[in-house]
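What follows is a short report on a single structure.
Just one protein chain is left out here, and the rest sit where they should.
== chain A ==
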C-alpha cells in the first residue's frame, strides 16, 4: 500500500508535466497579446515591442517554456502580469474561497445524495423512491446559472432571507487569517460574522451541490439495489439483524465503491468547474480568478491556476483509489 502510494505520487510528475505543456501552448495559441492588453488599444508598436521584450514574450516559445519549467522547479509560480504580485501570494484567498464553497457543496451533495439513494433503494417503488428519482433527474438536467438566478429571485428578492451574493457582508468584513471564513470567524469568536458567512454559503452551496447530489443519489440507489439482492444480505437478515443495520452496515459498505468513485470525480469538477456558480454569486473563487486571467491574457496566473486545480484533482482521485483498499479487503495494491 505504501509503495503503491509512492508509485502513484511519482506518476503525478509526468501527468503534471504534460499538463504544463498543454496549458502553456494552448494559452499561447489563443489570439491576443498580453502586452497589447496591458497597454491598451492605442499603444504604439514600439511600446508594445519593448514590453514584450521585458516580459520575455519576444523569445521563441520553447525558450519561454524552458524558462517557465525552470521557475516551476524552484517552486516559483511567477508574477501576475496584471497585478505585478507573486501568483503564489495572490492565489491563496481565491483557492480558499473555492475550497470553502466546494466543501459545503460536497457535504450537501454527499449527505443528501447518499441518503436519498439508500432510502430509495430500501423502499424501492415507494412514493419516496419515485419522488427522489424524479427530483434527481431534474437536478442532473438543471442549468446551474438558471437555478442560481431562481434561488436569488426567491430567497433574496422575494423573501429577503439570504444575501444574494459575495462571501461576506461588505459593511462588516471578515478579518482574514486562513481565508477560510468559517474558520476565521470562529477563531475570532465572531458569531455574528459566522452566521453571516453561513448565510452567504447556503445558496451558492446548494446551486453547486445540485448536479453532484443528483448523480450521487442515482449511483447510490442502483448500487444499493444490486447489493441488497445478494446472498449475504439475506444471511444478515436471517441472523435477526435490524433492517436499519442490514442497510447501513452490510449493504452500504458493499455499495459504496462506485459511489466513492463518483464523489471523487465530482469533487474535482466542483473545484475546477465552479465558475458559473462563482460568477452568479460574485464568489471570489479560483474559477473566476482564472477566468479573469484568461481575459487579460495573464499567462502566469492561468498556468499556475490550472496546474494547481489539476494537481488537486489527481490527488483526490488517488485518495479515492487508496480508500478502495481500506474498504474492500479483496482489493490489494502492489
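The rule is simple: a contact is a pair of C-beta atoms (placed from the backbone, for glycine too) under 8 Å apart; a residue touches a chain by one contact, two chains touch by 3 or more; residues count from 1.
One rule holds for everything that comes next: contacts and distances are computed from a predicted model.
Undergrad: Given the options "ABC transporter ATP-binding protein", "Carbon-monoxide dehydrogenase large subunit", "PD-(D/E)XK nuclease superfamily protein" or "Nucleotidyltransferase/DNA polymerase involved in DNA repair", which would UniProt use as the protein name of the unshown chain?
TA: According to UniProt, the chain not displayed is called "ABC transporter ATP-binding protein".
Undergrad: Who touches the missing chain here, A:120, A:210, A:254 or A:304?
TA: A:254
Undergrad: With the missing chain put back, one of A:63, A:131, A:235 or A:282 would touch it. Which one?
TA: Touching the chain that is not displayed is residue A:235.
Undergrad: If the missing chain were put back, which residues of chain A would it touch?
TA: Contacting residues on chain A, toward the hidden partner: 125, 230-232, 234-242, 250, 253-254, 327-330.
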